[in-house]
Every structure is written in structure tokens, then in C-alpha cells.
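A single protein chain has been omitted from the complex, and every remaining protein chain is retained in its original position.
Entry: subunit A
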């Protein structure tokens, strides 16, 4: 009996219908990719289907959580005691430093009020846990367990105890994606602590380092220099540690020095991270002063559009706020 002719996948030649179907699906996939790349549809869809996606993330993070719990459960007693001792010492040291800093911070605050600047040394943070899932190798992203319902917005800086980790790029209702500073697409304005040299730290293509490709040839930069956020660009507040310069050498172009730095944050190991809520001072000219007019209690109640409510506290003139004793945060 001969092989049946209507077999769907013949031995050598395919059917034209199958090829047509392939072309059809490839076309749809390409249209989806282009639309997503242009408009960011994926995140709108993910937000809409978050009710399915977030439980799956929780499920996928269970093994990592389980390993962590096992590690704690079977940890050596001696190890735990040692760790506890070390943490205690760290805490003592940190508290001592803080006590000394408190007076300085207060003095700084007073001086800054005198200077009419609105920088603040206080931290408004939210603690978040890292969800242990894999978003693809070499992607330099991570998920945290805070989302839109907790007031997290895209663009917020994320730090840990040692330094800047990255920034929130996309938000779901109960989780958010963080782009790490080592991502090749990430750039961060930094300043060298020792010399005040401003430059930009990019993520690097390979490995867990930061690249500073545009350091001027004559600049004073050494291995071991610490990098801080400079606060320029208006996204990261100034003064957070970013990394430590590991190598300095001429850039391939020959026009600049190129430095590589190790990030100071524990990008691989952090379980808990802090989401910063106070953003940097907005770049650009200062807000216009409130127009001088009759005292506010005699003026008619101004219409309050909803959009300006966030900007309203800034419009209060600093002198008036200072004299009224309003803390400027």
C-alpha cells in the first residue's frame, strides 16, 4: 500500500499552505514588535493582564525563596552568631556616625534655609523585596514587590545599603521592574568624590561593571576613586555612592580616557532594597516667584486645578515658609 498522499508533513517537500501560514504569523509577530517598540504596548498589555502575570511571578520566585529559607534554616549556629555580631558592630558604628552627623545635618539645614535652597538631607524611602525571577540572561533587570498600588512610579531611584542600584522603569499593580546601573542602556551622571570631576557612567556590555568612556585626557582620576551621583539630570538625588574606579586607560578613540568602575551596590545579592521617594531637584530655572499682591486672606479663593496640586508647595516663597516655620522637605 503506498503512503497516503494527504499526509500533512511529507518526507521532502512542504505544502504551500504551510509556508503561507508561516509568513502570516511572522508578519503578525513583526507588526507586534514594531508597534511595541514604537508605542510600548507591551507594558499596557502587561498592566492589563497583571492579574495573571503577578501570581506567576510569585510562583516562579518560590524556588529562590525556598532556597533562601533553607539557607537560613540550616545555617550554622556559629555562622549566625558571627553574622549577628558583625551586624551589631555595624549598627553601633552606624549609630555613632549618625549621632555625629545629626548635629552637622541640623546645622546644614539651618545654613541652607538661610541660603534659601531647598535641598534636604532626609530620606523618604520604601523598603521593597526583590522577587527572584529571571528576566533573561544579560538583561540587568530585576523585579521588586512594590508597584503602582504602593505609590511607586517609573523613574524612582532604587538603592541598597551600599549605593545606587538602578531605577524603576516599568510598574505593574503589585510589582515593578528595575533597570540596574550596569545595563548597557543605562546612563548615570556622576561626580568623582575626590576631585569633583563630573562625567557620565554607562552600563557595560559585558560583565558587572560601569564604564566612563568620556573622561578628559588631562583629568585627575585614579584607581580607587569613589564615584557619587551628581544630581544633574534631575533623576538621582546627589551624593549617593555609585562605584569605585577599577581601571583607567586611554579610550579606543584616543580622544578621552576610559575608566571602568565596580558598582558599590550589591547588585547580585541584595534581597531587600530601598525605593527613594524624594527625587532630585528638577533641572532648569527656578519656579517663578509668587506674584506680589494683596494678603492671601483678602484675596478671593483661587481656582485649584487638579494638575497643579503637586506643584503648589513649591510656589510658596521660601522666606514666607521659613518665617512660618514650615519644614521644607
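Keep in mind that, in the parts below, a contact is a pair of C-beta atoms (placed from the backbone, for glycine too) under 8 Å apart; a residue touches a chain by one contact, two chains touch by 3 or more; residues count from 1.
The rule is short, and it goes like this: contacts and distances are computed from a predicted model.
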One chain of this complex is missing from the view, so tell me which of "2-oxoisovalerate dehydrogenase subunit beta", "Rod shape-determining protein MreD", "Heme exporter protein D" or "ABC transporter ATP-binding protein" is its UniProt name. "Rod shape-determining protein MreD"
Among the options A:97, A:124 or A:205, which residue touches the chain absent from this view? A:205
Among A:110, A:139 or A:222, which one touches the chain that has been omitted from the display? A:139
Hidden partner interface residues of subunit A, rising order: 8-11, 14, 18, 21-22, 25-26, 28-33, 35-37, 41-43, 45-46, 49, 53, 56-57, 59-61, 63-64, 132-139, 141, 170, 177, 184-185, 205-207, 268
